[in-house]
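If you scroll down you'll find the structure; I have some questions about it.
Excerpt of the complex: some chains, original placement.
Labels for the chains are A and B, by order of writing; each one numbers its residues from 1.
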């Protein structure tokens, strides 16, 4: 399988993990989900992320998920696997296993113990060493990790840690961070890496305008991310905004903590992508009122998409 | 001046604090801003909030702001004043001062030391006692205060602390909280209080659908909040959503930390509401790229509003 490189672009969708109604892994739905994402035009998949309910899986289930996704894709699209762990040893253990299985790269977020610039750098330096020649994604997600990494620290990491090939950009607010990193590459002080954006795609058109290469995030309509990224790539920011605006009311709803993932799975199940909308315990459940909210948003979205011919 | 009661509804706009380019209080702009808000159809004003840059004011400046706002309004609209403080004594001191000046009520957020249900209740019980007969708003904003207050704790506070007349609802996600509190009032186990919603209005139509009485938040187009609340009150949720959707792309941009307030003031200055977009130090400043983002959003918003006849 091709390895992840600095040239990656497009949409790496954060895959959900499908469960049956009683909380068991639903392997058949993994297959249909992979097919759906591929059909929607994504460039790659990211599995075992936070919103893939990875922490709720047993070690064996995690391996099963990765294996099933890779087998279904059969090398047609690259797969990134989240391997964040509290220590270097368990992180390396998982990374080695999934790379052997055929993953294209891994993703690592910093532990909450990182406080200063030098600590952030030292952490990713030791990650780079521990991973050997496995390419990795620096996951920069302060809202969850509670670790803020300044642009100049990312610059230092990128320059001194050669297997850091991508930034999953999820600082918030973060538009100026993309601008600063791209300016550093333009000046020649920083190797140009791939920047894919998260945060549910809520700032995707503006992020593309700042020089991002695409998105790495969820949302029940990957068509939104694909549409925005493609329109930008085609030099048509107005089209990108039009597509974005049509999906924004639902995307916003899906960004709520807990209930948001339940909403995402509800829509995916309704679309026939997965069989059951169930979240594994502990997990949120939509109330009748929540479902009414989502249905109204879906109905309005359908009309709006028709209006703009998307 | 009439005091704040459980019957309050509509839009209490969180006022910005206008400064001159060099960071001094701009009293003339306070007048024009008050006129603008009144003209936009808001029901009340909230001053000295976090997004009013209250913590950056000296004690004397705070008094000046409240005085100027009250004088300009001359009793036509009620004013709520944020009085959160680390101790009961400074909180009461400020509350007494502003009520004497003519405020309608005060707003109090919990300190981060509150951890358990009983501690949250005890805090608001002592606030209620310390404030005497001054009506107050319980500000429930976990994202900033780091204090989560369960619906049943709010129920207990409302039932045992008679001068708690309003909830500034800003839990996130929080739709189910509104539903739970309204259900409690419907069942008769909780006094019905006013619920006005925050979070920049990003969930306002859904919040109205759950039984909220309106909004207490900022956003450079208070017309959005007024339009959504009025359409809901008129039994027209579809119209509410249409208005909301038109403003959502900009409202979302304005919800970014730091840069969001700079964006709000930029638009207010552009609209002639205040003279300068300056934030007092320490405060964010828009870059040329940020301004280009905002201008694009404004242009698209204008077109969309025309399309829906708003």
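Operating definition for what follows: contacts are C-beta pairs under 8 Å (C-beta built on N, C-alpha and C of every residue); 3 or more make two chains touch, one makes a residue touch a chain.
Remember, predicted model here, so these are calculated numbers, not experimental data.
Whole-complex copy count, one sequence throughout, 2 copies displayed: 4.
Rule of thumb we're sticking to: only the chains that are shown with their structure count from here on.
The rotation that brings the Cα trace of chain A onto that of chain B spans 180°, given to the nearest 5. For the pair chain A and chain B, the distance between mean C-alpha positions equals 33 Å.
The touching residues of chain A, when paired with chain B in their complex, are 172-173, 175-176, 179, 202-203, 206, 209-210, 237, 241, 244-245, 248-249, 252-253, 256-260, 287, 289-290, 293, 296, 300, 304.
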